[in-house]
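Removed from the display is one protein chain of the complex; every other protein chain stays in position.
Order as written gives the chain letters A and B; numbering starts at 1 within each chain.
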Amino acid sequence: MSTTTTEEAQTTGDGHDEGVHDIVHIRKTAMWVFLGSEAMFFAAMISSFLLYRTTTNGGPGSELFEIPFTSASSFVLLMSSLTMVLAHHSFGRQDMRQTRIWLVATALLGATFLAGQIFEFTVFFEEGLKPGTSPFGSAFYMLTGFHGIHVFVGVLLLTAMVILSSTGRLKPDSGLNVELVGLYWHFVDIVWIVIFTVVYLLQV
Amino acid sequence: MTVEAAPGPAMTRTGPKGVWAWVTTVDHKRIGLMYAVSALFFFLTGGLEALLIRLQLAQANGTILSADAYNQLFTMHGLTMVFLVVMPIAAGFTNYFLPIMIGARDVAFPRLNAFSFWLFLFSGIFLASSFFLGGAPDGAWTGYSPLATQVKEYIRMDFFALGAQMLGIASLAAAVNFITTVFTMRAPGMSLLRMPVFVWMALVVQFLLLFSLPLIGIGLFQLYFDRNLGTVFYAAAAGADPLLWQHLFWLFGHPEVYVLILPAMGIVSDILPTFSRKPLFGYSFVVFAGIAIGFMGFGVWSHHMFTAGMGPLAEVGFGLATMLIAIPTGIKVFNWIGTMWGGDVRFDTPMLFSVGFIAMFVIGGLSGVTHAMVPSDTQQHDSYYVVAHFHYVLFGGAIFGYVAGVYYWFGKWTGRMMNEKIGKWHFWIMLLGFNLTFAPMHFLGLNGMPRRTYRYGEGLGFDTWNLVSTIGAFVIAIAVLVFIYNLVWSYFKGDVAGNDPWDGRTLEWSTPSPTPLYNFDVVPEVHGLDDWWHRKYDEDDEGRLVLREDQPEPAVLLEDASHIHLPSDSFYPVLTAFGIVIIGYGLLYVPVGFWFAGLGALVTLWGFFGWSLEPVAKETH
Partner (left out) sequence: MLDVGCAWRWCLVCGVAAAGVHGALQSSVSIGAPNPCVVLLVEPYIGGWRGGPTASYFHGTNGMISSKGLAWVSCRRRGMRVPLTMETFRRVNSRFHTPSRRMHPRRLFLFTLTFSVLVLSACAGNGPQSAIEPAGKMAENIDKTWDLVLMLATIVFFLVEGALVVTIWKFRHKKGADDVRPKQIHGNTAVEIAWTIIPALILAILAVPNVKGILEIRTVPVGDDVLQVQVIGHQWWWEFRYPDLVDDQGNVLVTANELYIPEQTRVNLSMTSADVIHSFWVPKLNGKRDLVPGKTSNLTLIADAAQEEPFFGQCAEFCGLSHADMRIKVYVKSVADFDAWTAAQLLPAQIPTDPIAKAGYDTFVSTCAACHAATVQTPNGVEIIGKPYAPNLTHFGSRNTFGGATFENTTELLTQWIHDPSSLKPMNPDANIIPERILGMPSFGLTDAAVAELVALLEGWK
């Protein structure tokens, strides 16, 4: 038998092929299961925000939101899902150069979104909305902040994959896998669509 | 039982020896055993807390504990018993037996599994260490805000917020792991509806954890942020709604109740057929009832809040939904009785505890129905009646079920059987002590005694039953000592178990005892429910049991198992878990502790990187 360098237990006995489990399938299942949990994580924060959407405690509320600006950054994030699909597609064709280009593009778009969010937070801070100002502020910063952290983790994963692929260590069965990171990235995008709708659009 | 114990000395545990081998192990069986031993250790601390509580309440105006000490002890008793005893003992059984029962050699992610265990253990120690670092959490295990956010100067409730959060991460990782294992690692032929009921119940539990832990996670973050970063999620003065915490807590807390009881139900569902020598009555109904309980568990959380002021409409809805949950629970109980009906029922200790489980659980279930009557619940809520109710469910139910599991599987774990005679003493003392302790609490509650009170006055009619209850608690303590004596005695001197001492039905009994590292020398091919049983027995024309002529070859320990590839031991899971708990300690002391937390983050990163760069199975030959 060959050396098993993959993450999971290779539970094969000699001549018993039925014991071999499809590593990619196992990891993908686990990712879907994990995302199910993540969905509840965001659901709890979105519910908290909905409860407090008008509880501004005399401080600023949703009138702070600059819909055109946030729409633009949301569009950037949505586009990153497209580039992620393209990266996955190129990876399927084993075109590593194309894959790298699209991964870098995705990471850059993600970083642009994050920059926009940091800018937005700065403006809100200056206008008097802080996490301790009101339950509205607490819930807003927690929800968008945790989403930002998820985007940040995604950018880190994308960067790691770019580095791995340039040294030729990015394989279909490796732990850090374009398909898995893609699943995660799309999930984070979809969550943002919900947040954008619930937090920004419904307020107006 | 019928199958004679195999002659000769007990087989020894395979695999590397020594402390380091256990610290770095990724073997699901060793991890399972470590869960079980840790749970036993925490059970003793939680029990000690309970004894102190009972001593304080033995008479009116007790003076053994101060109010402050009492509040810490009852809070920690709850946290310990729920998070550090019942959940990990269930995790222990799940770890050890779930992969074997579905014919797998390990879980899907063995190192993640080790990480879950170590993070659980470190978080448990983290919580327990609070006693020595300025006081344990003192806001009840429910941690209701704004009480939990009121005094920010003391870090007691930060221990609660961070400890529960870390335990949640550990359980979440385990949930992802087990769900993936069940869906991807089953042996050929092991369809979902051929899985033992225990596996099914464990699976439902993992889904409950998967979907409920993030909710309490958010609540705990909010609690921590309110206490340390100046947010106002629960500050009524800023217009916040304190009920938000209750909703988030019970959205987790109610499924959690089923997390605690369902694995015990699974164990009992596997023990009853073995000792009745009959298949489980209505297997698919039992399984679907379990799934139904899981689903409904998410729709009844507000029945913990009938006095909180949700409005009559919500109370009607949640009251009726709560009643409905009695139906699948009843189905399980009836099917268990149906399993024994017409059987050849043998009362070895595992069976005694299983029948005790049913008898006690029925009482707890029925008192549960009385809570679903909302008007009646406004009297019972937060009184000792509720304390009686959940101890009947979680002690008379869950703990009895898990003890049954220990007696049932001890031979598989250690190669030696538990002592039957001591076991029977254990059962009867435990049953007596349990009822002596908790039955009087029904009367105390109906008599108007609220829970979480460190003293009560004279003349309220609480004295007699409190004294009885305290006496009962010490009877339970005796039972626990008998149990520990039995564990130790049996570990060294018990009868040799052999592969299949109870004439079992499920796949773990086809393996040698203790189970070798590789579980199966040949991955089994499964042809039906209770596959191992059907390799031994047939039914004749009347449907009666007959021994097959072609009995399966008993599995023996392979002398050379090097052709079976298993994941290698790894130091990184324990390192990563250690890093996380360092972060936890750092976050207690805001803001200076952030430096310490940063150190912990570095350790965690080191663990993660080592983990992902390390090959899973090193070349062994």
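One rule holds in what follows: a residue touches a chain if its C-beta (ideal position, glycine included) is under 8 Å from a C-beta of that chain, and two chains touch if they have at least 3 such contacts.
Predicted, not measured: the structure shown is a model, and the values here were computed from it.
Within the whole complex, touches from the chain that is not shown fall on B. In the complete assembly, the contact with the undisplayed chain comes from B:Y454, out of B:F109, B:F178, B:F410 or B:Y454. Of B:G18, B:G309 or B:P591, it is B:G309 that touches the chain left out of the display. Among the residues B:M373, B:I484 or B:A601, only B:M373 touches the chain that is left out of the figure.
Set against the missing chain, the residues B:I363, B:V393, B:V406 or B:A473 yield one that touches it, B:I363.
The chain that is not drawn here is touched, among residues B:P188, B:G239, B:G299 or B:G610, by B:G239.
Touching residues on subunit B toward the chain that is not drawn are 2, 66-68, 71, 139-140, 144, 146-147, 150-151, 153, 236-237, 239-243, 276-279, 281-285, 307-309, 311-312, 315-316, 319-320, 323-324, 326-327, 330-331, 333-335, 337-338, 340-347, 355, 358-359, 362-363, 366-367, 369-370, 372-383, 439-440, 442-457, 459-462, 464, 539, 542-546.
Quick note on the criterion: only the chains that are shown with their structure count from here on.
Across the interface of their complex, subunit B is touched by residues 1, 3-14, 16, 18-19, 21-22, 25-26, 29-30, 33-34, 36-38, 40-41, 43-45, 48, 51-52, 55-57, 131-135, 137-139, 141-142, 175-176 of subunit A.
Across the complex, subunit B meets subunit A through its residues 104-111, 172, 175-177, 179-180, 183-185, 187-188, 210-215, 217-219, 221-222, 225-226, 229-233, 235, 238-241, 244, 248, 251, 521-523, 525, 563-567, 612, 615-617, 619.
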